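A protein chain is absent from this complex, but the other protein chains hold their places.
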Amino acid sequence: MSKQTSAVEPHGWTKFFLHTNGWLVYFFFYAPILLLVVFSFSDSRNVGTWGGWTLEWYAEFAESRNARSALSTSLQIALVSTVVSVVLGTMSALALERFEFRGKQVFDALLYLPIIIPDVTMAVMLLLFFSQFFELLGTVFGIELAKGVGSITLSHIAFSISFVSVVVRARLAGMDSKMEEAALDLYATRWQAFRYVTMPQILPGIAGGGLLAMTLSLDDVVITQFVTGPGGTTLPVYVFGLIRKGVTPLINAISVVMLVASMLLVVLSLLLERSRSGSGTA
Amino acid sequence: MNTKHWLRLLAGLFTLTLLAAACGSDDDESSGGADCEVGEIDGDLAMYNWAEYIDEEQLQEFADEYGISYSLDSYDSNEAMQPIVSEGGSGFDVIVPSDYMVSVMISAGSLMLLNYDAIPNSSNLSDDFSNLYFDPEGGYSLPYQWGTTGIAVNTAVVGTDFPRSWGIIFDPAISGQFDGQIQLLNDPRETMGAALKYLGYSMNTTSEDELAEATELVAATAGRLAAFNTDSADEFLTSGETVIAHGYSGDMFVQFLETDNPGDYVYFVPEEGGTRWIDNFAIAHDAPHPCTAHTFINWMYGADQGAALTNWNYYNTPNAAAVAGLDEDLLDFVNDPAVLAGGVDSLEALEDTGDFEVNYSDAFVEAKG
Amino acid sequence: MTAVEAPEADEEVLEVTPEFEAAAERQERRRGFLLALPEFGYLTLFFAVPLVIVVVYSFATRNRFGGTDLSGWNVDSYVKLAEPLVREIFFRSVWLAALTTVICLVIGYPFAYYLATRSLRVRNVMLVFVMIPFWTNFLVRNYAWRVILGNDGPLTKTTEFVGLGEHEYLFTQTAVVLGLVYGFLPFMILPLYAAIERIDRRLLEASRDLYANGFQSFRHVLLPLSMPGVIAGSILCFIPSLGAYVTPEILGGAKTTLLGSYIVTQFLTARNWPFGAAMSFVLMAIMLAATVVYFRKGGRTL
Partner (left out) sequence: MSAAVELTAITKRFGDVVAVDAIDLVIEDGEFFALLGPSGCGKTTTLRMIAGLDFPTEGSLKIFGDEVGTLPPNKRPVNTVFQNYALFPHMNVLDNVAFGLKMSSVGKAEARAAAREMITTVQLAGLEARRPTQMSGGQQQRVALARALVNRPKVLLLDEPLGALDLKLRQEMQGELKRLQEELGISFVFVTHDQEEALTMSDRIAVMNEGRLLQVATPEEIYEKPVNRFVANFIGQTNLLEGTVENHDTVCLANGARVAAPSEHATGTAVAVSLRPERAHIRDRGDIPPGETSVDGIVERITYLGNARVYDIRLDWMTMEVREENRPGMQVCEPGTDVSISWDPSAISVVTD
């Protein structure tokens, strides 16, 4: 985009409206977050009643074996499911956007189903499937598998993979396929062309898809609850249980910790990105 | 590999799966109890319990004592837990289903017959809990904790001069001035049950006429409510969102004690009667470590451990030997005779009504509008 | 010097034949297929097969204990879908979801445009700041709104202070819509932003040159060009709104039953799995049909 201002640059009331709307949207997004952060320091068991400053909820979080193990289970599942869905999702996005093959239409349709299916339905589907699939593995192949972290991870991949594909594919569609040909013409192998030309350009899409997958995994309660087994209590499921027993600022403290952690992650990746592009290497 | 081969393999797997589905659910695998010695351990403990219903330290103590490790996972409704266990392969040992769910799970073959020889402490069970409707011989379950469902009132707003009746919720003549500050549980059986009780019927009725009458009553009340809510009934009351609340005894007691002036709140089961519910220890039909499970239940049934459980979660204990070990302030709340306005006999347990469950669910949705 | 030498003499040089070309093309197709295969296989095993199982269940019967008997196949569950109660819930849910979508669009469009017209660096930072709130658990966010909207909450206090009198916000349909808008606004903003960012701004200048005023160039140039984003955003907003059940429960006080809650009720309260399965299957089919229509109309990205 050119830097010079043009006649279409919003001005007057339009500009004022756009600015105001922008700030209001941010205010809307952050109001509950702000409240959440503030009340995580409240010395009262009830969220919403201010009871003076305290750090006791963070201490409780640090001490609670339950909360910590739920957090680590969640992170573990989120990490694995994100990595797997990013890899598989990017591959299939490439296949759909750059290749022709038999069964493409069927695949294309199948890809959108997990996005539009209601949570509960998918949860019930997977519950029925896993109990029978594991039984089948047991009786036919003699492999004994128990539900838990494994089945939850498999399920999370099943619903985030489509989102990754769709996001990456949109990015690929916006990228001239001549770039890849140019790379091949310049002696790159297929892999090198992907590695040095395609991937850097669709990286925002891959990152976006990955973040989406991560968010979905870290947020999911319904599906997790249905396919869980021993050791499979994730943070949202734990929080859901806590809420049933009363919403205490402990939940806020947990959320704040996760919020800060994810923000640090993003800031770090932005810094990395900047330093990399600054040095001017490919 | 050839595409066709893949498809054939998938089709084969799929057919097998369906077959397994068709056969698997009819199997009754719960017949034989486990052959365990007292204190026998056959692996780590995997417990599946309601959230925040047991102190982790207590579990750790058990684990340390027997030199094993444990896992604790939680659910928030019987209905969420049941399919997990019933479908098999859950990997859980000890579970804590509520009364009606015990009978459902027995019928579904999801529970293991208990071997009482391995649970000598079961003699501590209070006599009030013999011959329970949902498990007449107690073959599959041992009560864990129990409580009631009733009404909590903020007396600072409502005053103390009110009838101890469901009418305080359902009769506008009594509570009309508090419209928009009343809450009912978001649970078809509890809420329809409360209305049925007020009308003088059984909360386990299978009469469509009686249910229709109750539906009308709830529908008429819906407009006067702040919310239908289960999770936060206690908090709404103490935060001032509501002044008359429908909720569970233990939740309410815990919440009262959290406030600066617990004396402002009162919990009671109306004179028409209310729900008594019992949560129970049970062992999953395919528990991987049945002996550890038995040993754990036996250990929990000791006097000290039973008291520790109640002192942590504020619900009533079915363990007669544990009563002596309960905290003083707890006894004031829990054992106050005024809590049960209609006496113990007015309490009723929610039973599984079989096919009629669907009617309850639909009636509730209809009543909410 | 050449960077790549011509093929060595001993290197096998294939002759150009239709067979070679066909083989190369086959290899290319196979490459595509192999790339898609892992996800294809995964979705088949962990999605399509379970889906078929659930469809099978929708024709089964609920037994007395709330289990499902895989025998006595019937279509009762589908017949039950025609009951007035279900119809009423369906239309109410569609109305609320549509309302949510429209509000998201009205708020999200100018915001996305605003984003797309910032400088590249600012834009990225702003986008990240849109996403950050959504990295907290959605339950927790909903509960935070409950505090804000509550009787003694900041919002009530503000309106009282400003002199607008006392207002009830919590446990109203307004609260439900607000919660839904909050939850799904980013799903509207992101595709809109992507669509608007792609538009050549010179086209707007051209329309101005052709005597369009600001609104006309929006109406006739910007809006049509960003239509794919509008539709994608609307689908991404509408679908989860229609299936939502946590927000109506927490912020709406569960006073009105929406489709999402009704389906959950079938599985988790009435334990009527066949009916729950039938209903979710039909819901999914409707959404699929809507999406297919969108793609037929030339949409590309979701």
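For clarity, chains are labelled A, B and C in written order, and residue numbers in each chain start from 1.
In this section, a contact is a pair of C-beta atoms (placed from the backbone, for glycine too) under 8 Å apart; a residue touches a chain by one contact, two chains touch by 3 or more.
Note that the structure is a prediction, hence the values are computed from the model and not measured.
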Which displayed chains make contact with the chain that has been left out? A, C
Among A:24, A:143 or A:182, choose the residue that contacts the chain missing from this document, as touch is defined above. A:182
Applying the definition given at the start, please give the residues of subunit A touching the unseen chain. 176, 178-179, 181-189, 192, 196-197, 200-201, 280-282
The missing chain sits against subunit C at residues 1-7, 13-18, 20-21, 24-25
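The working rule: only the chains that are shown with their structure count from here on.
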Would you identify the shape of the chain contact graph, picking one of line, ring, star, complete or other? complete
Note, CA centroid farthest from subunit C's centroid sits on chain B
Of all residues in subunit B, which are in touch with two or more distinct other chains? 3, 13, 17, 21, 80, 239
Touching at least 2 other chains, the residues of subunit A are 48, 102-103, 124, 128-129, 132, 240, 243, 247
Within their complex, subunit B touches subunit A through residues 3, 13, 16-17, 20-21, 24, 46, 48, 50-52, 56, 60, 71-76, 80, 83-84, 87-92, 230-232, 234-235, 238-239, 251, 254-255, 258, 288
Which residues of subunit A touch subunit B in the complex? 45-46, 48-49, 64-66, 102-103, 124, 127-136, 138-140, 145-148, 225-226, 228-233, 237-238, 240-247
What does subunit B use to touch subunit C in their complex? 3, 6, 10, 13-14, 17-18, 21-22, 25, 77, 79-80, 82, 86, 104, 107-108, 180, 183, 186-188, 222, 225-229, 239-241, 352, 354-355, 357-358, 360-362, 365-366, 368-369
